[in-house]
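Have a look at the structure below before the remarks.
One protein chain is absent from this view; the other protein chains keep their places.
Should a chain be cited, it is by its letter among A, B, C and D, assigned in written order, with residues numbered from 1 in that chain.
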Amino acid sequence: MWLWFSKLGSPRWFYELSGRWLPWLYGAMALLLLVGLTWALLFVPEDYQQGHTIRIMYIHVPVASISLACFPLMAIAGAITLVWKMKLADMVAKCVAPIGLWFTGLALATGAIWGEPIWGTWWAWDARLTSMLIQFFLFVGVIALRSAIESPDAAARACAVLAIVGAINVPIIKYSVEWWNTLHQPASRISMDAMSPNPPEIWVPLLIMISAVYLLFVISLLLRTRNEILVRERRSQWVTDLIARSQS
Amino acid sequence: MMPDTDPLLPDTPPAAHAEPLLKVQSLFCERDERVLFSDLSFSVGSGQLMQVLGSNGSGKTTLLRIICGLNDSYEGTILWRGMPVTDQRETFLASLLYIGHRVGVNRILTPRENLRWSASLHTPVDDLRIADALARVGLKAFEDVPCRNLSAGQNQRVSLARLLISPATLWILDEPFTTLDVYGVRELERLLAEHIDNGGSALVTTHHRLNVPCAVERLNLDGVEQPL
Amino acid sequence: MMPDTDPLLPDTPPAAHAEPLLKVQSLFCERDERVLFSDLSFSVGSGQLMQVLGSNGSGKTTLLRIICGLNDSYEGTILWRGMPVTDQRETFLASLLYIGHRVGVNRILTPRENLRWSASLHTPVDDLRIADALARVGLKAFEDVPCRNLSAGQNQRVSLARLLISPATLWILDEPFTTLDVYGVRELERLLAEHIDNGGSALVTTHHRLNVPCAVERLNLDGVEQPL
Amino acid sequence: MSAGTVPEVSTWGAFVATLRRDLLVAFKRRNDLLNPIMFFLIVVTLFPLGVSPDPLELAGISAGVVWVSALLASMLSLDNLYRADYEDGSLEQLLLSPQPLFFLVLAKNIAHWLISGLPVVVLSPLLAYMLYLPEGAYWTLVLTLLIGTPVLSLFGSIGVALTVGLGSRGLILAVIVLPLTMPVLIIGAKAVTDVMFGLPVGSHFALLGAMLAVALSIAPLASAAALRISVN
Partner (left out) sequence: MSAGTVPEVSTWGAFVATLRRDLLVAFKRRNDLLNPIMFFLIVVTLFPLGVSPDPLELAGISAGVVWVSALLASMLSLDNLYRADYEDGSLEQLLLSPQPLFFLVLAKNIAHWLISGLPVVVLSPLLAYMLYLPEGAYWTLVLTLLIGTPVLSLFGSIGVALTVGLGSRGLILAVIVLPLTMPVLIIGAKAVTDVMFGLPVGSHFALLGAMLAVALSIAPLASAAALRISVN
């Protein structure tokens, strides 16, 4: 176990392993995305109320659900950085922040685009929307702090502290926001209940899209992390060898 | 590089007294991809004064901050009385007095108030001791002037007064002679000599030739002579 | 105290050359109800190097800032080429270069960018001059490193590089040797000597003995020897 | 000055000395005492000016405005918490104290709250009156602020500790701290509005209390860790 752990901490090992995984991940994602998108865009029946706009769901829901996973992931990586000083954990923490920001932004954007035809407004101070917005701010804070601190080592630990404090806060924020607005606008709440009576034609492609976007997330995280590994280890022997090999 | 057991073995440096208090073993540090020092080992015993030399940017300040624990981007071991400092932070800090480039003097407070707080962080002392210390560093008339109204050298003196009220064994001073006038320099040298006489030890960076009655070890961080 | 007309009269100080550029007449200044100096008069001619001495808190920094016009709580007259500086601020400033306790180096920018801006405030110079100046003060490899990543002495060197790109006649330097290593001290002394040779003049405070080939006048601000 | 003896140390003494020192600094610069109040007052007056002087409209937003202003006042005063100490080197001395950093940081946070939080709490009824807050909600407002502002100081302290070594000021601190403190704002302001509508507010107070407890136990730790990182 400990061996595995220390091995996992080795950027080189991670780089090589992920290099072997990537082609498979690419393939799987391409397949799922192709199936999911064609199904969602061409074959899913029009909703009797929402019309074609229902198709935005196939982007919105996967993106939104992944964005929720990013902050906890960052906090866990941060905790590992602080406790075991594992470099790889910090690289992951660093790379997941912008991805989380993008996915949160995308969820906000797709939600807004969807909301326009459904609610007649791009934005409402609904509980879920608001907590997403605050999460967006939290990501911005972490990224701003990372870019403001110049020493990578100090930045790693400072961001880890912030991510952990933020992660303790995320549930509190979510709870307080939800509880804050249910009195005023219970109608605009989104929930799985709305989906349950729906037939499999609707939720099967959704599941496919969720898996596809999850893979997209994993791939982008891997690519970013690999890039980060190369940058940080650029003076180590194996990276120099790698560069020499790729150039010849 | 150095034997890490018996300090009485013949290859210990001549001035190292009985027991090496601080021991630095194969220290490595790089900043901005420039190696500042690698495999640096030395020890400071009680009653030993070590002057750290090196040209600008050679890593003197960095070394001192690493030893104090203010900077932890290094590899290697630092031992205090034979135990790694990381395992006994509090004990080590209780025997340490550090004065850095930034003197640690609040500009709103008076010298007296500044010293009172500094002391309370380590060992509280009574006001008489503080007044004595301030008088000895030449601030007799300035005890109750806000430090922002003092000159650069006077502020430096406030921070040096800490040396007089602290029971610390190890002094780590980063360019303490900066902005001191000739009297101040002489007084600080006298303080250093007293401390060494009493069995304390000190690690000091300065570009100036120390004029003290005791032996001064030199640690030079310059790999090559600087071309300037 | 001094004749304020013909500089060739016998009672001008021996090293004062032909024309007194800067002339300070019966200057009086008190701070916090302590008189720092009163009826202070001296002059600095071209090709003259004046070292201001005095114990900590005697008013050296205050004097230099008064001359530059950064501090105007004084009484007395300061003349530049025979005219009160207050009547010809711009002309005076165009011939002045001041480096104070705070070095005037932005910590985000690189040495190169810092120098470029400094120069543009007086006389813009091309990048080649700047690179030369930085190389001469020993920052050849550090031209594009943000200054916050430089050591204390390296920052001081950035500010000293200004001496090399400025056409100013009068240098006013407040403890410029602080944190410089021995090479830096030597280089700065060489710079000072060159400037004096070229007919420039300089007013320098430092507690260290200047080791320059030219004559050094001394202005001591201490009324009495300090008891320290 | 005898070498070799470890001096007797006193955590409580260091705690009190640090608390007293920070209060002393604030008292010497009387501005530090006056400014949070003045800022609070000014920001609150911005609203009648910027929004509308209509009593009814103001009454509706009064609780929120007072709370938002308290939040901003607390955040703005945070900058003083470690900055001066960082710049003059006192922070290094603090970190090199053999005493547990947790308590020293806590002492500084308490001093900060006494200087900038408490005056705001005391002044709030006056401002609430100026904004036509309904009679019955005064005590709730004061109580929520009394429990909430220490949480703001404690969380804010983490943000300042993380950013104290950076050149840029104010804004990055706000960007980090404000999102973290939004729950306090929501619950505090909600409690006051709920009282205005005659709703029960016990659970709000329980929540605020829980937040204070969590903040008291965790925030100084996080601040201490952050300070070590910043000084590095």
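Simple rule for what comes next: a contact is a pair of C-beta atoms (placed from the backbone, for glycine too) under 8 Å apart; a residue touches a chain by one contact, two chains touch by 3 or more.
In this text the structure is predicted, and so the values were computed from the model without any measurement.
> Have a look at C:Val103, C:Leu150 or C:Leu221 and name the one touching the chain we're not showing.
C:Val103
> Can you say which of B:Cys68, B:Ile108 or B:Val204 touches the chain missing from this structure?
Residue touching the chain left out of view: B:Ile108.
> Where the complex has a chain not shown, which of D:Leu76, D:Leu123 or D:Ala137 is the residue touching it?
Per the contact definition at the top, the residue touching the missing chain is D:Leu76.
> Which subunit A residues touch the hidden chain?
121-126, 130, 133-134, 137, 140, 144, 147-148, 177, 180-181, 184-185
> Where does subunit D touch the missing chain, residue by residue?
These residues of subunit D touch the chain that is not shown: 29, 31-32, 34-36, 38-39, 42-43, 46-47, 49-52, 57, 60-61, 63-65, 67-68, 71-73, 76-77, 79-80, 83-84, 87, 167-172, 174-175, 178-179, 182, 185-186, 189, 193.
> Contacts of subunit C with the missing chain: which residues?
Counting only subunit C, the missing chain is touched by 46, 68-73, 90-91, 93-96, 98, 100-109, 113, 116-118, 120-124, 146, 166-167, 169, 194-195, 198-201.
The working rule: only the chains that are shown with their structure count from here on.
> Which chain has its C-alpha centroid farthest away from the centroid of subunit C?
That would be chain A.
> Using mean CA coordinates as chain centres, what's the subunit A-subunit D distance in Å?
One centre to the other, that is 33 Å.
> Centroid of subunit C to centroid of subunit D, CA atoms only: how many Å?
Each chain reduced to its C-alpha mean, subunit C and subunit D end up 46 Å apart.
> Subunit B: which residues touch two or more other chains?
Where subunit B meets two or more other chains at a single residue, that happens at 73, 101.
> Which subunit A residues reach two or more other chains?
151, 153
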